[in-house]
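Missing here: one protein chain of the complex. Every other protein chain is in place.
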Amino acid sequence: MTSTAKTLDVSVWRSNDTGGAFQAFAVPIQESQTILDVVAWIQQNEDPTLAYRFACRVGMCGSCAMMVNGKPRWTCRTHVQKVISGNKIEIAPLRNLPVIKDLATDMDPFFDKWVKAEGVFHPSKTRDDAIEQIDPTSHERTEADIGIECINCSICYAACDAVSTTEDYLGPAALNRAWTLFNDAKDSGKQTILDAVSANGGCHSCHSMGSCAEACPNELNPMASIAGLKRETAKAFFARRKS
Amino acid sequence: MTDLWLYMAQRISALVMAPLVLGHIAVMIYAIQGGLSAGEILGRTQGSFGWALFYGTFVVAVSIHAAIGLRTIAFEVLGLKGSALTVFAWVVFLVLFVMGAQAVYAVTAT
Partner (left out) sequence: MIRPHRSHPLWFAFILHRISGVALALFLPVHFWVLSLALTSPERLDGFLHWTDITAVKIAEFALVFLLAVHLCGGLRLMALEWLPWSPRQKTLAAGAVGVSVLISGTFFLQAI
């Protein structure tokens, strides 16, 4: 950006009857300004009808993800100065999801696939059983620990080209969750998980492009988790032929 | 389950081909010295059961591998679905397999 500029050239995606178009706004530059601050400023000062979603503002809730200059990002933790190109910022709704209005996407397909991947806990004990002792240094636990910091923001889902080309594909976040549960000693659904991720649209639709790991704001690596699932499904494939 | 089967066939055919490709490249680097001639190639391959097995295995594996690979691209890029997609993959497999088998026969038969 030029040192004399006092405002940012911001293009914001607005829904309309024919789909949508970018609308330009001039937003005053402030110190330590985030993309979410920019969106909030427009909504509060220029157009109260601008729709967007946020909650915690501190990178915990996973609500505020949007496309910023073509890349999916958590807008509350993305500083304007780090992503600005020239003096311009383009803000659009997340890719690969239906748009409700403006910058707010419908997250239903994302969460439906989460369930379809068996990314739900399968309990093995009742309240009367003793609590299972977990060895934090075991291989399974360390594998699971790597993936559990996911905040369900859908940034990896928006970054993934396999999601755009394969309608049924469960996507990186759901499969990452399935992998953490597969490695959880307390989860009893290992075979259920393997069956779910071996179905069409499961882990084998992934081409290891790595955009998920590249984009993840928490620096998780869903591609590695999906590779783990591919490895386990391949093992199960050979084991089943033998038995 | 189709995805899992195709994935496994793709990976297994790839593993079969890995040493064959290395061998093929080594032969090419060796054979190209001093130019190529039909006599030189046929002198090496004609009547050789070893080369027939080598290239025969190669043709089977590559036909499977390419058919699955192109099927994925036809689905993702061209939007081919259902039976059209299945037919497409089988046509790719058969064309490569038949043409490849002819080529192996042509250079190894006596």
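Details
By written order: A and B. Residues from 1 in each chain.
Basically, a contact is a pair of C-beta atoms (placed from the backbone, for glycine too) under 8 Å apart; a residue touches a chain by one contact, two chains touch by 3 or more.
These figures come from a predicted structure and were not determined experimentally.
By the touch definition given at the top, chain B reaches the unshown chain through residues 11, 14-15, 17-18, 21-22, 24-25, 28-30, 32-33, 35-39, 41-42, 62, 66, 69-70, 73, 92, 95-96, 99-100, 102-103, 105-107, 109. What chain A contributes to its contact with the hidden chain is residues 69-72, 95, 158-159, 161, 207-211, 213-215, 221, 223-224, 227-228, 230-231, 234.
By our rule, only the chains that are shown with their structure count from here on.
Chain centres here are Cα means. That of chain A falls 39 Å from that of chain B. Listed in rising order, the residues of chain A touching chain B in the complex are 162, 165-166, 198-202, 204-205, 230, 233-234, 237.
Residues 1-4, 6-8, 11, 75-77 of chain B are the ones touching chain A in the complex.
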